[in-house]
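Right after this comes chain A.
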Amino acid sequence: MAHAATAGRVPERGLDVYTQKVGMWVFLCSEVMFFAGLIGSYVVLRFGAADTWAEPGDVLNVPVTAFNTFLLICSSVTMVKAFAAAQEGDQRGIKLYLLLTTLLGATFLGVQVYEYIELVLHKSWQGSHGFTPAAGLYGATFFTMTGFHGFHVLLGVICLAWATIRAWRGHWGADNTHGIEVLGLYWHFVDLVWIILFTIVYLI
Partner candidate 1 sequence: MATIVAEATGQAILHEEHEQSFLRKYIFSTDHKVIAIQFLIYTLFFLMIGGLLAMLMRYQIAWPARGELPLGGIFPESMVASGYILPEFYNALVTMHGSVMVFLAIMPMLVGVWANYLIPLQLGTHDMAFPRLNMLSFWAMVPAGILTLASFFVVGGAAGAGWTLYAPLSARPDLTGVGLGQIMWLAALVFIGLSSILGSVNYITTTINMRAPGMTWMRMPLTIWSLFITAILALLAMPVLSAAGIMLIFDQTIGTSFFLPEGGGQPLLWQHLFWFFGHPEVYILILPAMGFTSEILSVGSRKPVFGYKAMVLALVSIAFLGFIVWGHHMFQSGMNPMLGLTFTVSTLFIAVPSAIKTFNWMGTMWRGNLQLHSAMLFAIGFVAMFAIGGLSGVFMASTPVDIYIHDTYFIVAHIHYVLFGGSLFALFGAIYFWYPKMFGRMMDETMGKIHFWLTFILFNVVFFPMHGVGMVGMMRRIYDSTGYAHLQGIEDTNALISWAAFGLFASGFLFAFNFFWSLKKGRKAEANPWNATTLEWQTPSPPKHGNWEEIPVVYHGPHEYSHPDVEDKDWLAQNERPDVVSPAAGSH
Partner candidate 2 sequence: MRSHFWNRSAALLGVVAMAACGGGGGSSEGAADDAGEAAPAAAAVDPASVGTISGMANFGGMVPTMEAIDMSAEADCAAGYGADGPMAQNVLVSDGGLANVFVYLSEGVSGAPAASGAAALDQVNCRYTPHVLGVQSGQDIEISNSDNLLHNINATPTENRGFNISQPRAGITSTQRFQVAEVMVPVRCDVHGWMQAYIGVVDHPYFAVTGPDGSYSIANVPAGDYTMTAWHEEFGTMTASVTVTAGGTAAASFDYNGEMAGADVPMGDALVLEHGTNRIRVERTQ
């Protein structure tokens, strides 16, 4: 009678976490699998055809991207600061740090666009004019992975910009931090993915 009518037990309440946060965690699991698919393919293809890869730095401009990586890490810090400010109800801090995060994200995107333009117009790889997605597996995997990451950054920046506008309208505060926290989760995830991508695409 393991499941016989059982009354009087303490009712289950789900996790002690608000729904939006659970939802974002769940969604990020899905994102992990998306990038795992791309990165896994990259690993398989690179192992299968080692000679079609350039030495780090031959084609890609590592210093510029390293700077870009630094920007993104900084934006994670400012994101944390924004959430902390929200928890304390520090309106000035919320505005400042959300704006900073947005700007850092936008700068990251700008640098990435600049990088793409340089690669397509001025670099060459295995005799092709310009380093494009059609330039071997190296080009294909590079643009697919960094491109999809860039797309995620773009979505993040759009949401951040919107959150910043709301900050100016006084939307956030100590009693309303959920939106910033959830957005922060996403932003840290995007940051983390970039650190992995930077390592395996640019450095190895």
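Note that in this section a contact is a pair of C-beta atoms (placed from the backbone, for glycine too) under 8 Å apart; a residue touches a chain by one contact, two chains touch by 3 or more; residues count from 1.
These made the cut because all candidates are chains of the complex that A comes from, given by their letters.
Source: prediction; values computed, not measured.
Looking at 1 or 2, the chain of this complex that touches chain A is the one numbered 1. Against candidate 1, the residues of chain A that register as touching in their complex are 1-9, 11-15, 17, 19, 22-23, 26-27, 29-31, 33-38, 40-41, 44-45, 48-49, 52, 132-134, 136-137, 139-141, 144, 148.
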